[in-house]
Structure formats: C-alpha cells, structure tokens
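Following: one structure in structure tokens, then a few remarks.
Some chains have been omitted; the remaining ones sit where they do in the full complex.
In order of appearance the chains are A and B, and numbering begins at 1 in each one.
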Amino acid sequence: MQDNTPSAIGRRWLDPSRSFGLISGLGLATGLLLAGPALAQDADPAPIVDKGDVAWMMVSTILVLLMTIPGLALFYGGLVRSKNILSVLTQVTAIVCVASLMWVGWGYSMALTDGGALNAYVGGFSQIGLANMTADSLAATFSDGIFIPEYVFVIFQMTFAAITAALIVGGFAERIKFGPLMVFTILWLTFVYAPICHMVWASGGYLFELGALDFAGGTVVHINSGIAALVGAVMLGRRVGHGSEQMAPHSLPFTMIGAALLWVGWFGFNAGSNLEATAGAGLAMINTFVAPAAAGLAWQVAEWVTRGKPSLLGLASGVVAGLVVVTPMAGIAGPMGAIVCGAIGGVICYIAVMYLKNGLGYDDSLDVFGIHCVGGIFGAIATGVVVDANLGGIGLDDYNMAAQVTTQATGVIITLLWSGLGSLVLFTVVSIVFGLRVPEDHEREGLDITAHGERAYNM
Amino acid sequence: MKLVAAIIKPFKLDEVREALTKLGVTGLTVTEVKGFGRQKGHTEIYRGAEYKVSFLPKLKVEIAVKSEMVDAVVEAIVGKAKTGQIGDGKIFVSPIDHVIRIRTGETDSQAL
C-alpha cells in the first residue's frame, strides 16, 4: 500500500527526483532483464508497472480529449452566433490535430525531458519524434518505484497541450483568420506552453524546484491560456457590432452539453494528474465534484441577488470556473477546502465577467480571461492555503502559509509574464506576416461561409 | 377578393383556425413572425452583455376570402384571438386582384 500519509505526499511534491522522472527506453530495453539483481544491490527495486494505473491513465487521457472535442468545442460553439459556430468547431478540432502532431514531433521533448543547461526553463531534444521511445520506456509516478509506460505519459500530457491551445480561441472568436491561427498555435505551443509546462512540472524546472504547487495545471493550462486569450482579444480588437448588436449565444443547449462534458472529462484531467489509481485520485475526484458544484451555485446566487434571475449560462460558467479553481489543488485540498475555494472562485469569476470586462471594455468573446485566468490565479494562490493540514489539506513538510502563498504567487506572476509577453510577441509576428483579422464583410456574413464555405444548419 | 392578414399570439392559432373552419374557410397560410409594438419585451443578460428583446414571437395568419366574407372572418379572428392584454395583435385587410389554384388553374372564387 502506498505511503499516503499527508506528510509523505507533501514531501513527494517537493522532491524533484520523484517528478516525472523517466527511465530511458533504449537503456531499459536490455537493461530490464538485468535490472532485478543489479538494482537489488542498490536497494532500489525493479520498477513496478501496475495495469490498474495504466488503465486509469489511458482512460484519463481519453477523458481530456473528450473535454476538448466535443466538450470545449460545444461550450464555445454554443456561445457564438449561428453564423460562426463552424469556425469555432473547426478551430478547436484543428488545434487538437496540430497540437498532437507538434507534441509527438518536438513538444513532449521540449516540455518534459531533460533540458541540459537550460533545464530550469525548457526541455531538450532527446525525444524529437519520440525517436528513443519503446514499449519498455517508463515514466515515474509520484510513488517510489511505481511507473507507467512512457507512451501513456506522452499522450496524457499531449491532451493537456491540446486543450490549453484550444482554450485560447475563445478570446477572439468570431473574428480571427483560420490559417494564421494555426501558425500561432504551433508557435505558442513551442515557445510559451512547452517552457511553462517544463518549469512547473519537470524535475529541475524553475517553479517545480521553487516548490510551487500545481496539481493538474492551474498555471500551465488556465492562467497560461487565459492571459494569451486576453492579449489576443485586445490585439484583434472588438467584434464589429460589439456593444450595439445582439450577440446572444445561438444555442445554450450546446453550451450546456459542452460544460457537462468539460466536467465529466475534467476528472481525467485532475484525477488523472495523480498518475495512479489510488485514494489520492479519489480525493482529487471528490474535489473535482464539489468545487464546481459550489462554484456553479455561487455564481447563480450572485446573479440572483444582483440581477434577479439565476441563469443556466451562469450555472455552467460557474461550474467551469470552479473546475478551473480546483485544478491546482485537486489532490491537495480536503473536500471542505475545495468547496470553500469553489464558492469564492465562482463569485470572483462572476465579478470579473460581469463588471471587469465591461469596465475595461475589451471584447474577450467567450470570457477566457474572466474565467480561466482569473479563476486560475485565485486557485493557484488559494492552493497555498488549503494545502494546510489544519484546513483539511494533505499538508506539507515545513509548511508555512505565507511562504507557500508567496511561492504560489511567484508561479502566477511568472506564468502571466511569460505567456503574456510571449503571446504578445507571437501575435505581433503572425499579424505582420499573415494578418490576424478577417475583413469586416466576412465578419458580417459570418466565418462559416467566408472561411470554411459551409453553413451549420440547413433546416 | 380580399386578403385578411392577422398577427396573433402563437398559442391562439388552433382556436382561430377552428373558428374559421366553421365559417367555411377551407384554407389559410401561417407565417412565424416577430412583432414590435406596445407590448413590452424583456431583457436578457448573457455573461454581462445585456440585450433588450423588443421583438416578440407572433404568427401571421393569411386568408384569401371573397369580399363578402371579410367581416365574418375578421369577427371570428377577433373573437378567438383576443385575450384583452396588450399584444393581441392586428388584422390587415387588403385587396387581391386574382387567385389561382396551381393544381387546376381555376381562378378567383373557384380557387379558394
């Protein structure tokens, strides 16, 4: 049985040698046969691969894909006007395709292998094209001696890259050019996502070594994509007719299906990040259930109080906000901590979406900033609090709340800066070379016809 | 001949149609429309964006009738479509020169 006492888990989080260590495939292919006795002398037992873990990680991978397509695609697609839904669906799906090829090509290598001299910031090129990987290559979990096949680890992480890039498109939906978006995606995954993923999750990564906690990707996925979306929204400018014309969601049932599939899939995202099918994953699941529940209801209550009616879109948005908030703390907080964070996070995101956006006047079409970045920041920082064993969290050795919160804030700031500035540069480059925004009459007619030559509905 | 076009509340359609059938009207054509008028709409808020919806769903019922039937038809519609609340709708009566039945080529009152 896994040593699952709070302090042990805490230590594990801070012990670089545990995190995503990989046993190189080639070496192992022959090495394994000899490993038993050799390692025994080192008092280091043969690596254990449990099929239960493998099954769970494959399922988790599939769930994260389900989150993205059709989940996120529908969540977003329902919110745009009917003349643009296909453009959103195409963008999200094509990003999944592009990201998966990029990940196998060089993304995984740059994100999660040893980066040599630059290892604090980015990985290396040893696994370009997964060249040196075999069915015997293993990736470490958070438990001593327990491994999963590296192939499985690669694809689980691949789905994270895909959804992060896909999230961004919500910021400037209904007005971006398709081709340039694809170019931006490749550049962004390479120069923004891979380094941040490495810094946070790879052994030797700057934030990892600092002790920043991010169980399932609050910084890597949500703050990262949220700030990129805001930069994009501002750079592309507001939609034609924004503020004057009707832009009501064309199909809230689609948005609800999307939100539900996001929730369903997020269990793979959060509990899968435990890398093993243990009680720790179970805890992550409970938290991933109750935090969004609390956030969804909190958003609705906030609406009810300030606007008179609790809406479905509010409930769905709150649920997603709660999922964002709980992401970095999923396996770290206790259920009560998760509920409280969810409820607060729901209200904070409601305020961001209702007042901050209108106040500042940017047109973040689908509120990627207001939900993913704002919720992600709150969650990342709150993680430093709720990890406290006294608050029901799993606890950390030598835990000091102020210090941990500072560490968490450092992670937030670095992510905001890296992704914010990186996105600014990349959008600028793509804008100069290809242009980012469609012509106004295309925007009027809708991207479905003008960019993709199709109409969504022919009733 | 005349065309009687009535804008009514959607849930009144069946009653109106039955009343007209009783009068001997054998055909009519219905269109979904959106009406703007004295009846107030509502406000919808989606993620902080507020939209005033002033167009309300209505049905337009068009009936071509012989001129002498117009009054009876209008009366029947008013009788059934009225709820007494703002937004019950309007009836427009306008002239038609000719009616032709496509299937047979019959014209005017024989085409009705």
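One rule holds for everything that comes next: a contact is a pair of C-beta atoms (placed from the backbone, for glycine too) under 8 Å apart; a residue touches a chain by one contact, two chains touch by 3 or more.
This structure is a prediction, so every number in the text was calculated from the model and none was measured.
Undergrad: For the full complex in this file, what are the copy numbers of the chain types, given as a label formula?
TA: Summing over the structure file, the composition is A x3, B x3.
By our rule, only the chains that are shown with their structure count from here on.
Undergrad: Between chain A and chain B, what is the separation of their C-alpha centroids in Å?
TA: Centre separation, chain A to chain B: 54 Å.
Undergrad: Across the complex, what residues on chain A touch chain B?
TA: So the residues of chain A touching chain B come out as 246-249, 307, 311, 313, 317, 353-355, 357-358, 367, 370.
Undergrad: List the residues on chain B that touch chain A in their complex, please.
TA: Counting only chain B, the residues touching chain A are 44-49, 51.
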